[in-house]
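Note that one protein chain is taken out, while the other chains of the complex remain in position.
And then chain A:
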């Protein structure tokens, strides 16, 4: 039965973009992938993509001179997900579930195609081929400059993928970018909450100072057991479910796992 003939025609949207001080910033937002592209992606990745896969979406920063650029897209992010099942998590009621199965279904013990279905990724962006690489640095992103209420010339928020973890929480990779007259900030955030098990947050920030051509990339990984977070919140008067849905607030209390800063200066 051939039922591949699609009926929807997604609005063919041109990417949004802005060019400023020799940098071109662009984003693209389209609907989730259809069946055929999903199949193709599954084949190339070797794992089933998340339920909501925005495979055509991206955020890109390119320097007009010097062939330098970095972009963020779903495929490359998913390619870094563990495909072996070594770092596989289990849902909260898994033990209970499997125990009840021991008696009735001896035969069914095989986990089909094991992989990290939380789609955890430490993706820090895709550099253009032959682009100059980053070098380690201790220099932080100048937060004070970013706190100034400079006019925002360009802003966008782009989801790359999302999965409801079969109603056991949420996993999501999304990007936010804002461009001011003198600088830009891009935040790509991986947020995963597996209810009653684990909360994980991995932020990649790209900071560009237009005048100097300085680019700083900062990667911060935080995570904590779900119950521990709940305990921390129990003492407060916060609305706990709302708190657990808000990565910004969670970010303030989750313990740090890893932090890495890199930098490069683009010349003329």
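Please note the rule applied: a contact is a pair of C-beta atoms (placed from the backbone, for glycine too) under 8 Å apart; a residue touches a chain by one contact, two chains touch by 3 or more; residues count from 1.
One rule holds for everything that comes next: contacts and distances are computed from a predicted model.
Of the names listed as "Vacuolar fusion protein MON1 homolog", "GPI transamidase subunit PIG-U", "Serine/threonine-protein phosphatase" or "Signal peptidase complex catalytic subunit SEC11", the one that matches the UniProt record for the absent chain is "Serine/threonine-protein phosphatase". Checked against the hidden chain, the listed residues A:45, A:159, A:232 or A:253 yield one contact partner: A:159. Residues of chain A in touch with the missing chain: 1-3, 5-8, 10, 30-35, 38, 51-52, 85, 88-91, 93-94, 96-98, 100-101, 104-105, 107-115, 117, 143, 146-147, 149, 152, 155-157, 159, 165-168, 176, 178, 185, 187, 195, 241.
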